[in-house]
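For this view, one protein chain was removed and the others were kept in their places.
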Amino acid sequence: MAVLPNARLLVGAGLFGLFAISLCIGVDDLPMGSVFTDAGALQLLLVSRLPRTVAVVLTGAGLAIAGLVLQILVRNRFVEPITTGTGQSAALGVLAVTLLFPTASIAMKTLGASLTALAGTSVFLTIAHRLPPTQPFLIPLFGLVYGGVIGAAVTFIAWQADLLQYVDIWTNGEFSGVLRGRYELLWILAAMVALAWWVADRLTIASMGREVSLGLGLNYQRIVQLGLVMVAVISSLAVVVVGMIPFVGLVVPNLVSRLMGDNLKSALPWVAMTGAVLLLACDIIGRLIRYPYEIPVGTVLGVVGSGLFLWILFGRTQRA
Amino acid sequence: MIEINNVSLRLGGTQILEDVSLTMPKGGVTALVGPNGAGKSSLLSLIARLQPLQTGSISVDGLPVDTTPSRRLAKTLAILRQDPAVASRLKVRELVGFGRFPHQRGRIDANDLLLIEAALQQFGLMDLADRFLDNLSGGQRQRAMVAMAFCQGTDYMLLDEPLNNLDMLFARQLMRDLRAAADNDRRTVIVVLHDINHAAVYADRIVAMKSGRVVADGPPAEVLRPDVLAQVFGYDMDVIDVGGAPLVLHHR
Partner (left out) sequence: MPDKRLLILAVLAVVAAIAFMTVGLRGNIAFALELRAVRLVTLIQVGVAIAISTVVFQTVTANRVLTPQIMGLDALYLFGQMALVLTLGSVGYVALDPRLKFAGEAGLMMAMALVLFLPMLRRRFDVGLLLLTGVVLGVLFRSLAMLIARLIDPNEFAVVQGSSFADFNTVRPDLVVIGLVVTTVAAVIIWRLRHLLDIVALGADSATGLGVDWTKALAGLLLLVAALVAVSTALVGPVTFFGLLVVALAERIVDSRRHRLLLPAAMLTAVIVLLGGQMALQHLLDGAATLGVVIEFVGGLVFLAMLITTSKR
């Protein structure tokens, strides 16, 4: 148990350190000392660097929480919204809005995406609950292919409508396009994280299943609905503003659960922070590894996240 | 008092319960016994509103279970289902603490802390309080779940085969704890039991069910008679008297 304070310290320090590093990295040289003397430098910081860093933090925290909530709803540790149909349903929604109302605002697109994401996730949840609980790996597998089929439909429709380049933007998460004035919707993610923390006890009870929840007088149905809305809204915002970023929602809740358990009143803030740290780290790697070019953070996470996930998967079986 | 009137239940074309009427007064330990598929667990689920009522009515202390708000009922009865399979990584103390949820909605005060410690004490969990559930044995986890139901502080405690996964030592310990909860804390304990001899020793009253109906209902000495047992379980068995309590030789 002595690892706990250290882990917390590490996450906290990591968040600060990476935040600072993220502000310093960019194609244009930006000496931090000059910010207070040079108006141009300050401008660069406020218009580009700061918004990007804040967007990464918000998205990382939001996706980690969305993964956590979905894992509770499905009662399976190996799912997350971006790879199990929610993200793809959201992309389908944006595509539909873009096709039907080409002039729709980004908020409208998010709304459309949220609605389809809600529908897609509800279908997934319904089927997942019917799969036998004795085979825990069937559910994530089902989710991956379910997401794949919806993704194929998105690609096909976009290909027909000659919108493939947009689909690429929604499916490949990256932060290079984030500037002041183009990411502010992401602050809704902060509200979602706060909401999750507000209902943390209820979520913990819900994670123990319907019967335990009912026995404790919790309206299980309502917490499931609330959770679905949270998952759908977070995923849609991420897809519309920065694109799909896999594995954050999958890996982070598992890591935090190992270190501090599932009592969300205490663990949830750490899930959010660890999500932010992971995404910041991957975004920084993506910016530095082929400097001055950028590798999309989604691609970096495809490697880092799947590696971490395999580690979780096999670390678990070896213990059991 | 729990009043069950003309309750029937059909699930997927199978008749699970057929016109069950039963009254269970407040206090004491009541054991539900019967062969597999008799409908004991279903009846328990109906009383605890885990399963929606189809026909008939059930009320607990005058509260109809189908219309009373779930949160209100959670202050009157606690339910522990068979194999709740809690996969969450919670510490024992945290789990037991969630028993206070119906009263506080998450804000634990000094009084709650006392009740949590008392529940841990009562079920011998003090040494395990800071361990994670997934590091415990099946029997220890089961006791933690019972302690959580106890900590809910309700007049009624409903338990569905709590002795599953328990070895003889822990099974006896749990039955004694339940007896103590009834005697010292004036809880009303309703428990589904597979082992009829545990019922013989620890229950005040035995309700025997078969094929969705109540076949016998009374104190152990009345229910645990060869003729009744043969009717319930479908074969003949001897009953002997050991120190004033009936002992059913069901295994011979």
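Lettered A and B in written order, each chain numbered from 1.
In this section, a residue touches a chain if its C-beta (ideal position, glycine included) is under 8 Å from a C-beta of that chain, and two chains touch if they have at least 3 such contacts.
Every value quoted in this text rests on a predicted model; they were computed, and no experiment measured them.
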| item | value |
| --- | --- |
| Visible chains that the absent chain touches, using the contact criterion stated earlier | A |
| Per the touch definition above, residue among A:16, A:101, A:156 or A:187 touching the missing chain | A:156 |
| Touch residues of chain A, complete complex, unshown partner | 78, 127, 130-132, 135-138, 140-142, 144-146, 148-149, 152-153, 155-156, 159-160, 246, 289-290, 293-295, 299-303, 306-307, 309-310, 313-314, 317 |
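Definition applied: only the chains that are shown with their structure count from here on.
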| item | value |
| --- | --- |
| Chain A-chain B separation of Cα centroids, rounded to whole Å | 42 |
| Chain B-facing residues of chain A, complex | 75, 77, 133, 200-202, 204-205, 207-212, 214-219, 257-258, 261-263, 265 |
| Parts of chain B lying in touch with chain A, wherever the complex brings them together | 48-50, 69-75, 78-81, 84-91, 94, 98-99, 101-102, 105-106, 132, 149, 152 |
